[in-house]
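All protein chains but one are shown in place.
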Amino acid sequence: MLIDCPWCGPRSVEEFTYRGDGTLKRPALSDRSIDAANAYVYDRENPAGDHMEIWHHGNGCRSHILVKRNTLTHKILSCELLGPYSAGRKK
Amino acid sequence: MSGYRISSPDAEGRINPTKLLNFTFNGRTYSGLEGDTLASALLANGVGVLGRSFKYHRPRGIFSAGSEEPNALVTLRQGGRSEPNVKATEIELFDGLIAKSQNCWPSLKFDLMAINQLAGNALSAGFYYKTFMGPNVFFNRTTEVWWQFEKIIRRAAGLGKASLEADPDIYERMHAWCDVLVVGGGPAGLIAGERAADSGAKVILCEQMAKTGGSLVGSKDIIDDMAGNEWAKACIDRLRDHENVRILTRTTVQSYYDDNLLHAIEHVADHKIKPDAFEPRQRSWKIRAKSVIIATGAFERPLVFSGNDRPGIMLADAARRYAVEYGVLPGKLISIFTNNDTAYHAARAMADCGANIKTIIDVRQQVSGEIRAVAASMGAELLVGDAISRTSGLQKISAIHVGHFNADSKLVAPSTHRIETDCLLVSGGWSPAIHLTSQFGGTPIWDKELQAFLPGKPLQNWHGAGAMAGKFGLANTLLSANDAAKSALKSIGIKPKKLKPPLVISEDVSVQPAPIYEIRRKIKKGKSFVDLQHDVTSEDVRLAHREGFISVEHLKRYTTLGMATDQGKTSNVTGLAIMAEARGEAIEDVGTTRFRPPFTPVALGAIAGESYGDLKPYRLSPMNDWHITRGANMYANGLWMRPETYNRSGETVEQAYIREAGAVRKSVGLVDVSTLGKIDVQGPDAGEFLNRIYSNGFAKLPIGKARYGLMLREDGFLFDDGTTWRLEENHYLMTTTTANAGPVMEHLEYILDVVWPELKVSLVSVTDQWAGIALAGPNSRKTLEACVRGTDMGDKAFPFMGVRDGEIADIPVKIARLSFSGEMAFEVFCGAMHGQALWDVLMEAGKAFDITPYGLEALSTLRIEKGHVAGPELNGRTNANDLGLGGMVSTKKPFIGSVLVRREALNEEGREQLVGLRSLDGQKISGGSHIVASADQVQPGESLGHVTSACFSPELNCYISLGLLKNGRARIGEKLHVTSPVRGTHGAVEIVSPHMVDPDGRRMYG
Partner (left out) sequence: MVEKTSPLDGLLKSGHHGRPANSDAPADLKISHRTCESLVQVTAWPKTGKGIVTTLEKMTHLSLEGGNSSPANEDFTIMPTGPGKYLIEAQSGDAIGQFQKKVLAEKGAVTDLTHARVVIRISGDQAMWVLAKGIAIDFSLQAFPVATSRNSAHHQIGLTIRRVNENAFDLFVFTSLARSFWHWLDRAAKEVGYEIVREIK
């Protein structure tokens, strides 16, 4: 796979580490519900098709990237920076 | 020259007639010419039998002239460079080459294993599956009995043997990026490559042979008023002059992966007796291409008939190539057997070189007048509508037996002619080399006209050119390659430069074969081979059908058709055709299997590349060289190399660590802790961040103090521990365990980026910035007092868990009063490149106290005695309460893991808890031993837990350990046993508190 890191440009998958499902949102710090925490830690969809994934560019800029990838064709449809510099977080 | 070499070989070909090379085959010396392959050189010397077949040990010769070769496998070179199963057709001849036959014993001529032929029916398809399940005899001990036979059978069936010596050569890897990768340096590849290069694209062109030109080498075609070969030479010269073009010859593109990543093997030095100094033997290329032009040509395939494997039988176009490219005629009395026109032209080209073409047998019922004229022009007898019913000869072919072919029944009538021949050329049509297009999953499409699979719809950005795309004939090939280049360039946004199409003068040859694959006889006699390398016959295919293995995937696995080192390049389509006929269906409905990488066999060395013998990088502490000079046993701890013990002469490891640990408790020792993970945590929200990621409180940690912290995973289990030092208002230095440094950093970065991006915190790994030295023992403070400047080392001014800046011999240091050993202890950090200088000063300052350097074993002993947990206890399955650290899990604040740590299962009765164990019988306790109740070693009963870390305690003068024991804390005082069936040990232990030495911690506070 070739992941188009929004900061570094296209890089080989060997520079990245898969960090999990990109659709999950951690319950708020104040949320003490075991069910909600359980769902966040354990419940995963396993879609055959487009999937949102978080990849860490550990051997690059060390950013986290939200990657939309088709699990059937390996085709990467979009790559977006996560974190404080994410374009999507401009409010 | 031998009678098989044409006296004045065409200088346009691949060989240099003026340069003789000597080589040895099966112990006999021969000579060949520069540019020969081993196959062409052997043919020139009249050597027709090269080896014995896989299963039946039948004599086999040279069948092709390239990578599709199923038969002519040899073992090349000797000793560590010996390489089995190399295709003689791919080996470039060099002076001093040594090769030998395979799979024959005691000799190639007289092979005892040929007796397997008589057992032929027993060795049919599915032999291994049937045999090693075994019939139910021998009192149900079938399998065991068959194991004995298996050894003999495995010896009989097989290919060459790998060398047991180490490979002395080096292999390398290379990464490359380009706009257009052209696979194949024949006419299609050349013209496409030039078009792309002229348009400004960055081009890589790979050709598997030493010379580019492909079918133009030795051809009589004319391009732009130039002989084909001259045109090809001029074209490659122009390409070489391009700055943006890289040409890789002797390079096979093996694999096509996702996102247009292609893997190629460059045979850098395989054409030499050995690589030059510092030269790699092979280089493995990973090529990221924006677009790919696949111009890999096509493979001719054979016809299947009884006795079609005899040496002297060869693909028609291969024979042509030997004649026109290498100046070698494979026989003196040549016959042709074909279902298409191309073989006539091959024969014509050979006749032009002086070959005696005796007979052409065409299985078709009718042929065109033009093709009859071609046959007549070389004076060959033409038998149309006939077929070969069998062949004869002692080892090599000496005669063929020909009868009338019935197109409806596909049966050949008993032979009416016996034709003497020493070389039979066969042609059953052409299969485009679509392998790369199929590897990524493009389903091939059956073409009825060509009777062949064409590449399916591209799933990636590649463009087919020439015969690979089903465009045969030079004019068509060049046109399609031009189109492929245009579409490839457009697909990546490069404007194709206008190009005047070359003017081609070339004979127009139809490649459409009659849909005839196999010639069957009424009487089932003799073997008709489909897959020559794996000895799979047409009867095997039908047997698979009868036994229900009718899908192509099952056919492949049950019969092993196409699974040999040639991956069925000449046999797949024929096998499918026979299966389709057995099923009574069309080939397109039967389908085909997906080609898998690599295209040809790849040496493991090329995959390992430079990491041979050095599979992972290594990390060294700044004091590494000192440790080694002092005779330390270095031990790999993750990537780090750490001293295990500093053995004095005559000391065992155990004696050394007992001495070292004892010295710490008695006076003072120092240990290299540079390997600890260190993370610089800064920012206005750093305190809040730490409070959220540690399970214990960090909000109130004062400046100048360190705190031991527990880190949990989101699921509530323990992740890591370490101390974090508050250096300034918004500045902390976190330490992690050596093993978890990387994972902790990733965990924290994830939280900051994904979970709480609003926190203003900076995380920087400073593991490499700081050298760390821990000083421990009752005299550690005195040692430091002797050398530290700028900070008061007294207990009041520098209390337990204090962090201070200071200077030691002009080296700025950070000192923290921490203890892992339970003694009065300090960790001293300085810039890594000052680490050795600091170590030297501390050694000097501690001389008065007989300071002792200690290694990992003593470090571990000291912490086991104290009941401090480390990696074996933080094993991913324990929680804080299990390890007696429940008090460090705050109930007052939320943090990572705070919700799920409350789960019932993590807090239920009967969980394994940390305990100490003391040996009662003086026996050593081994890590990993099970804790059991019974004294009976043979029947120790159920496991109650296991030993995590063990050592001999110099303080307690006995073997002790830490362990995880069910309801452990309630069992303190019980006498149990530790057992290790693996080591054969069993001993009595007492369960004690894990805090075995100085439980009140007086020593470290003192």
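Letters A and B mark the chains in the order given here, with residues in each chain numbered from 1 onward.
Here, contacts are C-beta pairs under 8 Å (C-beta built on N, C-alpha and C of every residue); 3 or more make two chains touch, one makes a residue touch a chain.
Since the model is a prediction, treat every value here as computed from it, not as a measurement.
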Given B:Leu76, B:Ala125 or B:Ile170, the one touching the chain that is not displayed: B:Ile170
Among B:Lys211, B:His401 or B:Arg619, residue touching the chain not depicted: B:Arg619
Contact residue for the chain not shown (choose from B:Leu411, B:Ala809 or B:Leu906): B:Ala809
Touching residues (missing chain, whole complex) on chain B: 170, 172-177, 202, 276-280, 286, 288, 610-611, 614, 616-622, 624, 639-640, 674, 680, 682-684, 760, 762, 764, 766-771, 809-811, 831-834, 836-837
On chain A, residues whose C-beta touches the chain left out of the figure: 7-8, 11-12, 14-15, 58-63, 81, 83-85
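Methods note: only the chains that are shown with their structure count from here on.
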Touch list for chain B against partner chain A, complex: 258-261, 286, 288, 459, 692, 714-715, 746, 749-750, 752-755, 757-758, 894, 898-900, 902-903
Residues of chain A that touch chain B when the two form their complex: 1-2, 12, 17, 19, 26-27, 29-34, 36-38, 40-42, 54, 56, 58, 62-64, 73-76, 82-84, 86, 89
